[in-house]
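Excluded from the complex is one protein chain; the other protein chains are retained at their positions.
Our next item is subunit A:
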Amino acid sequence: MSIGYERRWETRRQAGRSAADEARDSYYGLPAIHKPHWKWSIVLYFFLGGISGASYVVATLARLFGGPEMRPVARAGRYLSLLTVLPGPLLLIYDLGRPERFHHMLRVLKLRSPMSLGVWGLIAFSLFSGLSALIQAAQDGLLGRRGPARLIRAMPDRLVGLLGSGPAFFLSGYTGVLLAATAVPLWTKNFLLLGPLFLSSALSNAVAALFLLLSATRQASSQALERLERLDRLALLAELALLLGLRANSGPVIGRPLDEGRLGQAFRSVLGAGVVAPLLLQALARGRHSGMAQALRLLAGLLVLAGGFLLRFVLVFAGHRSADDPQATFELTRKR
């Protein structure tokens, strides 16, 4: 075990400002609250968990209402959901200060702690995701034809999917509530927008991933792909509206990390390359079936996925920066 300490304040002074300058409008510019330690593993978990929940929902709806031509979408959705939920617990445990104590999360269920709810939601959803993938594997004949495989195949996959859709939506959206229920100015200021934003981004990511998978394996009809593209468009439009709402609602002080520096560039990239560009590419390719149009669609899918990851990265790290800014905290807590 290494002895260490963290200097949080040493490098915080802004260039060209003396300690006396900073002391005039805050306590030497030092953070008024502590930021969370969350790093890349949490960003990745937000990304994969979102895809997992949303692809489960897409698979369920495709199976329930899509007819035979949507069967490949349901199949791919179920497998993708399990594949993307599996790394979740590992990423979360890796992030703990004491990973060997991860099971202490299972001592209690606290309705006012999104972290506690999230742990139980993840467990519940993993069971559904695993079960649906198992049924799909049995239907695909991957488990053989006899004995337990026949039993599993006989299970009501549509009912399981319907029941699992609640936890699936929860997994994709609760991460926004997790951020909102903190003292971090950027997150708590946008407490009503973060959940819907995570949800719509998760949906667009899952649809893009399924589109790419099904296009690459040539499993789905062009009709099925068209329907996926239509859903992607709706999810992206919702995401666009929520992103603009988030920026406007944050205001000039709390929203500063979304404007300035590399994080500001990243936020604009999310908007431009991750949301607007895919919408334009899809519009260009609409109604056409040439190789060029297909390439545009694939590019749009890739951009959506990259934008989804970058969005979570920006939200987490811009939150860190707003927590470090005492003016942002005081903007939120000033006496009215």
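Side notes on the structure shown:
Going forward, contacts are C-beta pairs under 8 Å (C-beta built on N, C-alpha and C of every residue); 3 or more make two chains touch, one makes a residue touch a chain; residues count from 1.
FYI, contacts and distances are computed from a predicted model.
UniProt records the chain missing from this view under the protein name "4Fe-4S dicluster domain-containing protein", selected from "Elongation factor 4", "ATP synthase subunit c", "tRNA N6-adenosine threonylcarbamoyltransferase" or "4Fe-4S dicluster domain-containing protein". Touch with the chain that is not drawn comes from one residue among A:L80, A:L203 or A:L279, which is A:L203.
Touch with the chain that is not drawn comes from one residue among A:V43, A:V57 or A:V304, which is A:V57.
The missing chain lies against subunit A, touching residues 1-10, 19-20, 23-24, 26-28, 30-38, 57-58, 61-62, 65-67, 69-70, 73, 95-99, 101-102, 104-105, 107-108, 110, 112-116, 118-119, 165, 169, 173-174, 176-178, 180-184, 188, 191-196, 198-200, 203, 227-228, 230-231, 234-235, 238, 323, 326, 329-330, 332-336.
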